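Dropping a structure here in structure tokens format, bear with me for questions.
One chain of protein is taken out of this complex; the other chains stay put.
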Amino acid sequence: MKAGFQRRRRRNLQIFRAIVLIAAGLYFLVPIGAMFEFSTRANDQVSRTLGAWKSIGTFPDLVTAITASIELAAITAVVMLVLLVPTMVWVRLKLPRLNRIVEFVCLLPLTIPAIVLVVGLYPMYLWMGTNLSDSILTLSFAYVVLVLPYSYRALDAGLSAIDVKTLSEAARSLGAGWLTVMTRVIAPNISNAILNACLLSVALVLGEYTIALNLFYNNLQVEIAQLGRTDAAVSIAVAVASLLFAFVLLTILSFVGRGRVVATGQTGK
Amino acid sequence: MSERRGVEVRLENLQRRYGTVTALDGLTLTLSPGELVALLGPSGCGKTTALRLLAGLEDADGGRVVIGGKDVTGLPANRRNVGMVFQAYSLFPHMVAWENVAFGLQMRKVGTAERKKRALETLELVGLGRFAERYASQLSGGQQQRVALARALAIKPQVLLLDEPLSALDAKVRSRLRDEIRRIQLEVGITTLFVTHDQEEALAIADRVGVMQSGHLEQLGPPTEIYSRPATPFVAEFVGLTNRMKGDVHGGTVDVRGTRIPLVDPDVEDGPATALVRPEAVTLASNGEMEDGPLVGTVIAIAFLGAMSRVTVDLGDTIVLAQMATSAASQTPAGTKVRLTLRPDPVLIQREQPATTAP
Partner (left out) sequence: MTAAGNPALAITAGRPKEGGRRFSLDWLGTVPFLAYVAVFLFLPTLIIVAGAFVSADGGVTLGNFSAVTRSFVVRAALNSMLISLVTAVIGAALGAILTYAIALGSPNSVLRRMVTSACGVLAQFGGVTLAFAFLATIGPAGFVYVMLKDHGIDFYGNGYWIYDIRGLEVVYLYFQIPLMVLVFLPAVDGIKPQWREATESLGGNSWHYWRYVAGPLLFPAFLGGTLLLFANSFSAFATANALINQGGIILPQQISNYVSSETGGADAGVAQALAVLMIVIVTLVTVVYSLLQRRTSRWLQ
């Protein structure tokens, strides 16, 4: 039986698809695998060792930087939530006309590269350093701005999936105050979106380099880069670890977020 | 656009399988020049597959497609000269109506001026001359389908294929456009295959209707024949409403609640069977006091359908539908006790284990 025209076309497309996906898979996976390989190299270039991984704890500056970055991630996520969730709910309830403005402001940092933002932040941090505090944790002020677009999108998807107005009117008519409405009614209903926003913020802060470097703070990424000049294997081991951590976070996110974000994110289909 | 150019179209023993599923199981169908045949059947019966094989959008596993005496089985879709109207959303969204219609002419290397002229003529034919400069997003669903029809006709195809072209439209637009399609088809005189799952649509538009099930034709014939003399229980049940009434077969007739009714196919064994009785074959009378009997029951609902009405009668152990003129139905409001009469039109019967007609 002769192979039909349509069938031949479909088979060619499948071959094309397989080749492209395999090539892409190699391009994207090999560098990550290579980091593993590099971080477990022994001096003789043949045998394997976990020496670099085990020695991570013996670099005090590195441990300090790791701690600082984790603290920064936590503070940033909390400040972001406290700032964003009540505002977004309030605007939906009382000031629908401001909705567009809040969205615009939140997405604005996407068009202001971090390297540009740092130029404006530099004199501010200079002033803060002498008059208030020069702790590395002050970086979280800037980081909240940095994570604004991503957090906003995640929270917006969650809030769009529920009827904020009806829910809060119902709760208010039953005698609940605003704080109760926020913590007991709204927040539980958008818990997925809140988790999404937090995980994205944490992943972003753990990977941040530009602002910290230019403001002379040694966060995780800056420390890894510096260490890379003296002990490449250890710094790559830490890089792999931070990457894995971010990957785990984002995988959790993709599982948690699937139900709601997928259902409300895109129209059509 | 008025020259008749209908050609004969033959589908011969077409086979198509998807993995283990058989979509077409030896379909044979001949369309006479200029004829409109509607393929009717439930989803998954193979009607759309048949149309796509004819269009060349899918390959047959076996069998032949012959258009105008020429075997086109091995030809790709773009060399078959077949016009196709899809279910919905098939207009190119970045072209205005006339550009859509002119597209097939562009593929045939017709000059720009001539292309536009013929596109506008064809839009005129479907009554959309004024909308030539509109994009699909600026047209209603019915108008989009008219443009799609014009696009299919503009290339002066040998065959016109319509794949459920009305199913995405609302009821009123649907029946108007259905009649419009028929008018244009007759005017152009093109051989047409129309696929639908809507029996009313098929019966209203077609010269002949082919009822399909599980990849083969159950019956092919004029609408009146399909409706009044269904060849199989499946056709009887799929086309129109049917009462299923228990009865006993004796020597070529079936005894239903005391009424003898002839069988369409008298050569069957005696024994219990289910008779398929059309609502129009049921009449009812009411004359005050009435003794109980096998065909005496109570009217429980009347559905007003315009000139006709459908009356639902509860016989105690079963429910029977009767269809009659509205004036007659109004004599027996809900709650009335009535006696049914079954007109002795030949009926089909169904036995207990009809594996072939399971839905």
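Going by the order they are written in, the chains are A and B; count residues from 1 in each one.
Keep this in mind: a residue touches a chain if its C-beta (ideal position, glycine included) is under 8 Å from a C-beta of that chain, and two chains touch if they have at least 3 such contacts.
Predicted model only: the values in this text are computed from it and were never measured.
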Contact residue for the chain not shown (choose from A:Ala42, A:Ile115, A:Leu132 or A:Ala170): A:Ile115
Selected residue (touches chain absent from view) among B:Gly26, B:Gly63 or B:Pro76: B:Pro76
Contact with the hidden chain (one of A:Ala73, A:Ala171 or A:Leu204): A:Leu204
Positions on subunit A where the hidden chain makes contact: 13-14, 16-17, 20-21, 24, 27-28, 30-35, 37-39, 83-84, 86-87, 90-92, 94-100, 102-103, 105, 108-124, 141-142, 144-145, 148, 156, 159-160, 203-204, 207, 209-210, 213-214, 216, 221, 224-225, 228-229, 232, 235-236, 239-240, 242-243, 246-247, 250-251, 254, 264, 266-269
Touch residues of subunit B, complete complex, unshown partner: 55-57, 76-84, 86-87, 89-90, 92-94, 103-104, 106-108, 137, 151-152, 155, 161
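FYI, only the chains that are shown with their structure count from here on.
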Computed distance of Cα centres, subunit B from subunit A, in Å: 56
Subunit B residues within the subunit A interface of the complex: 56-62, 74-77
In the complex, subunit A residues that touch subunit B: 1-7
